[in-house]
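The complex is shown incomplete by one protein chain, all other protein chains being positioned as in the whole.
Read from first to last, the chains carry the letters A, B and C; within each, the first residue is number 1.
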Amino acid sequence: MLHFAQFGAGRIGAIHAHSLATSGRGTLRHVIDVNQAAAQALAERHGARVSTTQAALADPEVGAVIIASSTDTHAGLIIAAAQAGKAIFCEKPIDLSLPRVDECLAAVAKAGVPMLVGFNRRFDPDFAELHRRIEAGAIGAVEQVVITSRDPGPPPVSYIKVSGGLFRDMTIHDFDMARWMLGEEPVEVFATGSNLVDPEIGAAGDIDSAMVVLKTASGRLATINNSRRASYGYDQRVEVHGSLGRLIAGNRVGSTVEQADAQAVMTEKPLHFFLERYAQAYRIEMQAFIEAVTQGSPMPVGAADGRQALVLADAALRSMAEGRVVRL
Amino acid sequence: MLHFAQFGAGRIGAIHAHSLATSGRGTLRHVIDVNQAAAQALAERHGARVSTTQAALADPEVGAVIIASSTDTHAGLIIAAAQAGKAIFCEKPIDLSLPRVDECLAAVAKAGVPMLVGFNRRFDPDFAELHRRIEAGAIGAVEQVVITSRDPGPPPVSYIKVSGGLFRDMTIHDFDMARWMLGEEPVEVFATGSNLVDPEIGAAGDIDSAMVVLKTASGRLATINNSRRASYGYDQRVEVHGSLGRLIAGNRVGSTVEQADAQAVMTEKPLHFFLERYAQAYRIEMQAFIEAVTQGSPMPVGAADGRQALVLADAALRSMAEGRVVRL
Amino acid sequence: MLHFAQFGAGRIGAIHAHSLATSGRGTLRHVIDVNQAAAQALAERHGARVSTTQAALADPEVGAVIIASSTDTHAGLIIAAAQAGKAIFCEKPIDLSLPRVDECLAAVAKAGVPMLVGFNRRFDPDFAELHRRIEAGAIGAVEQVVITSRDPGPPPVSYIKVSGGLFRDMTIHDFDMARWMLGEEPVEVFATGSNLVDPEIGAAGDIDSAMVVLKTASGRLATINNSRRASYGYDQRVEVHGSLGRLIAGNRVGSTVEQADAQAVMTEKPLHFFLERYAQAYRIEMQAFIEAVTQGSPMPVGAADGRQALVLADAALRSMAEGRVVRL
Partner (left out) sequence: MLHFAQFGAGRIGAIHAHSLATSGRGTLRHVIDVNQAAAQALAERHGARVSTTQAALADPEVGAVIIASSTDTHAGLIIAAAQAGKAIFCEKPIDLSLPRVDECLAAVAKAGVPMLVGFNRRFDPDFAELHRRIEAGAIGAVEQVVITSRDPGPPPVSYIKVSGGLFRDMTIHDFDMARWMLGEEPVEVFATGSNLVDPEIGAAGDIDSAMVVLKTASGRLATINNSRRASYGYDQRVEVHGSLGRLIAGNRVGSTVEQADAQAVMTEKPLHFFLERYAQAYRIEMQAFIEAVTQGSPMPVGAADGRQALVLADAALRSMAEGRVVRL
């Protein structure tokens, strides 16, 4: 039984606390949030206590922390938790600034604590199965990766303003997915984008539609298409082409029911958004974290992965600004 | 919080105990099984105690029982639980003998206790969604129902011998599904069958392959095809034709991954068997039972449904023996 | 180059004449129809002449006849063509009366002329591919066949009245398909039906909705579901279960376009009716006929097949009337 302190009692925090509760292998002891009411509610639901950062990190029973607070608090908490010798489960991103990320990685390395960065899609059963088949040689050598990643609708502009922009906020998941599926590190990044969905997003200096091309040293290629709007639901697909074939992982639907009438043959739209689509992934992610901490086995997606996705996001921003390939 | 006693600690019992535990609305207090070790293991897992029928039914804290023991014990337990005033969740079938079923229904009616019969497929999200659409008028008036219900492989002959035969053991689920989807009571039954899968099943006097046709008073038709073997996995599909269109609920798969190579385009086989396919259904079924008991609302699938499915199974047996339609 | 006389210049006649023209291996010389204008139009389109039965059958250049006139003329033309030594391509059914069919078969046998009966579905590329795989052992021994055969809408009642009824007019195709897929002759027939689609059909003494179960001597089972109405288009599917797996041949659509919006994910309805769905089948059927005639090879679907499908249709009628299995 691993004992946890959790920072952040919002929507994503609630998910992680629930995953922990149903894992049967961890318990929540401390909940810390600037919103005391939220902290209180979550703590009560899971038999934990509302706490402070200091108290939580000082508790010798606490073996691990979940960092699900606002992005600007991640780095400070990572460093403090590392210094306290706690295993770290941190929501993406580590930080929006690469130097600050490097400080985090240094602290984690120095403390020798295990750290998972919350790229939840790696734990999606469909993407994981696709990746297993690549590893098993089902399609030979990987040559090209095509990632479709489209949100059902744009977030409020207030969120956009603190998000770090589309590449650091949304595409960052796809950069991680591309790295994972390519099996090699991208060394060239091209990105471009447009403001097609919501003029307010453009007014805030961000884009809402993007296309990215990545290339590895051996010439493997990946492309990502993003949009902040998909009226038919959350569109999350990965397609990998190899020397011997093709693998596709598609969307999940709420039911298999197909309806045919005088107009058309209709099936259900994809599950609405990440809470629905990645419900299983979140549970598996927590299990994998606890497994790695308790077994001392390698973390399936670690601090270096969090850093590398940010490197790609920053390169994408530069590529878009300069209209050229950025070489890493 | 509803407190439970559970009879039967085998495979299906473990599922119901787990559904109860994760429902958050009920607790298991007594576990009764002739196999003491199984009872002990299940009781420990859920913080219950190994008990006797008498002790369990005498416990005033116990509001409901789960009957998941062997079929020949169902009727006795139903009658005893009814007399003790407990709400009853009983695995199908109520009993293999119609007169005995009627004794159970009389006892339940006299005691005025709520009773659910475990036709788990009614709680399958896909079949439930299909049924909701029929009710919502999506395909107009129902005209024909086609049910495909095929097990991945035959059970041991020892099971066959006490099963009551294919119609009472396996098709009984499909009879219930047909009644539910037709929206009218069948008044004519035709059935036929063969021994194609396993000669030992034939030697035991049973069939392993069957086709059934049902007809309601207004002329609605249903057909069922059954087999004890489907090498590609558990095949559970329902297709309903109405005056305005068609609804189909298909199989569920483990992942959406599609693999294309020089041979073919391949997707996954259907989920292996009922434990996988109906995992969600079992959880929803328990929730629905607790909901109906605690709210005093009508039971979604009750004792009369359990009886009527057996009436159809018995008619199917007679139809096959006599080579003619049996009118009810 | 095989020279043809054709009886019947209506809708189905036009299709066969067109198949002949595009085969590149036959020419149409005589067209005979009681409707002189129709005969004239078809003859002109294909460089043939309007003719009489006598003249056409007396023409020594004519090697084959196409019989696509009204059902009541088939038998007389078959006998006359056989006596004249012509190869015979006859639309289904041979006749609605079994004794009369037997007279035709006797005449054909005596003359030793090749004869094809127009069960066009045997030439549908999807059904043919499914059958090839059965033959190749892809699913082991055949155990069960499920045939879905539903017209987009009912014909006029005037047609119903001379059609011989649903089993002889519509199901007859499915009886042939069942025989072909079962790989064994059915020895038991059960059929039932209802009048659900159009009360006028019931008033004319026919049914518009049917379900049939067939059984062979070794116990293989087939079921057919029919309706005169499918608002979503012509529904023609075959599903075969064997000891090693399952084969399904589905409907064809006009385009692969899939549209997703805020309501649903929509694909096209099946092709509207037999002219669209079996367009390819008709062309392949004519090719197969010419091939068999010119090579002297066995006819892929012959007079005995035409007879046997009628035997099953007659048995179905008797089964429905008597509410019992009819043994052949």
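Just so we're on the same page, contacts are C-beta pairs under 8 Å (C-beta built on N, C-alpha and C of every residue); 3 or more make two chains touch, one makes a residue touch a chain.
Bear in mind that the values here come from a model prediction, so they are computed numbers and not experimental data.
A.B. asks: Which residue among C:Asn251, C:Gln287 or C:Ser319 touches the omitted chain?
C.D. replies: The single option touching the absent chain is C:Asn251.
A.B. asks: Just one of C:Ala58, C:Ala262 or C:Ala321 touches the chain that is missing; which is it?
C.D. replies: The single option touching the absent chain is C:Ala262.
A.B. asks: Based on the whole complex, identify which of A:Gln54, A:Ser231, A:Gln263 or A:Ser297 touches the chain you can't see.
C.D. replies: Answer from the full complex: A:Ser231 touches the omitted chain.
A.B. asks: Of C:Ala43, C:Ala68, C:Val101 or C:Ile139, which residue touches the hidden chain?
C.D. replies: Within the whole complex, the residue contacting the unshown chain is C:Ile139.
A.B. asks: Looking at the whole complex, which of A:Phe89, A:Phe190, A:Tyr234 or A:Tyr278 touches the chain that is not displayed?
C.D. replies: Answering carefully, the residue with contact to the hidden chain is A:Phe190.
A.B. asks: Since one chain has been left out of the picture, which residues of chain B touch it in the full complex?
C.D. replies: Within chain B, the residues that touch the unshown chain are 231-233, 259-269.
A.B. asks: On chain A, what residues meet the omitted chain?
C.D. replies: Looking at chain A, the ones touching the missing chain are residues 141, 143-144, 146, 148, 150, 188, 190, 192-197, 209-211, 213, 215, 219-221, 223, 225, 227, 229-232, 235, 241, 243-246, 323-325, 327.
A.B. asks: Going by the touch rule given at the top, which residues of chain C touch the chain that is not shown?
C.D. replies: Interface with the chain not displayed, on the chain C side: 22, 125-126, 129-130, 133, 138-139, 244-252, 254-262.
The rule we apply is simple: only the chains that are shown with their structure count from here on.
A.B. asks: By mean C-alpha position, what chain is farthest away from chain A?
C.D. replies: Taking each chain's C-alpha mean as its centre, the farthest from chain A is C.
A.B. asks: Which two chains have the greatest number of C-beta pairs in contact?
C.D. replies: B-C
A.B. asks: Between copies chain A and chain B, are the contact residues mostly the same numbers or mostly different, with half as the line?
C.D. replies: Same; most numbers are used by both chain A and chain B.
A.B. asks: Find the geometric centre of each of chain A and chain C from their Cα atoms only, then give the gap between the two centres in Å, rounded to an integer.
C.D. replies: That pair's centroid distance is 58 Å.
A.B. asks: Could you pull out the residues of chain C that touch at least 2 other chains?
C.D. replies: Within chain C, residues 231-232 contact more than one other chain.
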